[in-house]
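All protein chains but one are shown in place.
The first chain written gets the first letter, and so on, giving A and B; residue counts start at 1 in each chain.
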């Protein structure tokens, strides 16, 4: 488990509130990580204690006030420019949000800021506190007319029809698609509905139509992603995930081990990863490697050196997993001698 | 096979007709099942014989007439309110539709009413007559400007371009996405294009991005659906479908046995279900269980008790299916003794 760092990030968000005034979602056009101490001090009268996560809903007066407070700081030039653009527009739901990366986010604006930080590559997966976000996020209908609360969806649909319009519902989910909020540099996403806000895509990553990336998960560098990256799963630079392959999630697998994939791995199409993989590992297409499976261990000459459970090979590098097509046995080929293998395995225990 | 019940349902629909006046699709903002006998009688002069499925296109006069006829009935208060809202709007294609759950739907408005009844949980899969619907539904382009007939699509696209707009075609299909018509209470649908109108989602069901639910199919209660629920397949309460798993459809499998999954089952990622499963069954990730496969049957102590075809285990509960990772053999583990197993199997024959 990564230890979160005590770093603050700041955002000026435009969002949506329901009729009761509760936040539904927030878009942050820009993010500011680690603002100078004097900026935080200047914000204290507005935000209250700046050592804690804070959300301030901004009416026109507070927005003007905020601009006044930040104007003296060269650091805040872009911030003030954004505030200027927002001022006087029809957008009423606006938030000044401060999150500390190690603190649990307390409301929707703070959660959305955390998710933006991940998707903008300001923090990597597991580097920001996401405790309790499922309970606080609101399940919304994401439509061509913006997010709609579910209690209002039937009315919205009827109203659209009566006007001769059509309300297209893209998803009913607690998380919106990432690309409606953030598209980091150097990525392709063939079907944007399959990458959730809060995903981390490294520069040079392509997520093909069958690819999927959940929040707090993703690729650290260049990857071709045609399979599914479950929540919490991180894939190292240069690794490719074949079409329809699966990485077992902690939510779905009933397993507390977080799956990861090292660098330069190749997961074959329709395969599955049930253990953390080291670097330069290959899983044959169609092979699902569950943690409890017994595996025949072969050395560089293809000689059987023993049997282990797949989980004992967690995190090891330079392994090739395949199913022997004549005996049906799971095999793990290494480029190591039996002595190196034993040493490696003992280190693991 | 469920026997359909002779129950009527009524809907007031807003829809689309083509230039020739043929119905393309209908949206029913509300549904009324089992209207009182006196309401049906009052509708008879408008609808004709109310013991049969009926569709009445409503011009302004007929709509006003309908309101007059139903006003006396307390039962019809919401119906009249809806009629009131519809009146005088630009929507010209309006239908009063009556379907009996055991009668074959005769036209597009009746089919759409049946599909609404399923998605609204008024009827469960296999409880309403859907005979012949494939032949009667119209293949349409579902766009951001509403449904477009395919013969008019090229013109619509060009017209949009010449106006500087863009016509986004979401699908070309006989069935629209469910969420554009109905979102029942207590569900999440991460990619709305993957749940067809006519799907039945139990309260507490989440359909993730890789999940899919066809019409006349779905989940009866709480389920995490990350796999594909084919047409006709029903999944019991508390069962989860892992990412990319498959349930064999009668359309695709060339098989007349309707697949079902009992309660509290777990289908692993990338697995496949080729037989009906009882309760508390588990399929290992990556295992495709086809009906004709021979399976080694193991008792609670892991001792081999014999071999059966997978189809002989249809509908049995408390089974764990896996592939032995060293021998490649399909195995079925039970918590039963050999005597109980034999009894269970004989019952099946």
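Going forward, a residue touches a chain if its C-beta (ideal position, glycine included) is under 8 Å from a C-beta of that chain, and two chains touch if they have at least 3 such contacts.
The model shown is predicted, which means the values in this text are computed figures rather than measured ones.
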{"item": "Residue of B:50, B:193, B:282 or B:305 in touch with the missing chain, whole complex considered", "value": "B:193"}
{"item": "Sole residue of A:45, A:72, A:132 or A:146 that reaches the chain not shown, by the stated touch rule", "value": "A:146"}
{"item": "Among B:153, B:257 or B:320, the residue in touch with the chain that has been omitted", "value": "B:153"}
{"item": "Selected residue (touches chain absent from view) among A:52, A:71, A:85 or A:163", "value": "A:85"}
{"item": "Positions on chain A contacted by the hidden chain, ascending", "value": "14, 27, 29, 85-86, 89-91, 144-146, 170, 177, 179-181, 183, 187-193, 209-210, 224, 226, 240, 242-244, 268-270, 284-287, 323-329"}
{"item": "Touch list for chain B against the chain that is not drawn", "value": "139, 141, 144, 150, 153-154, 157-158, 161-175, 193-194, 212, 228, 230, 244, 246, 248, 252, 270, 272, 274, 286-288, 290, 293-296, 307, 323-324, 327-330"}
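In this text, only the chains that are shown with their structure count from here on.
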{"item": "Fitted rotation between chain A and its twin chain B in degrees, CA, nearest 5", "value": "120"}
{"item": "Separation of mean Cα positions, chain B and chain A [Å, integer]", "value": "32"}
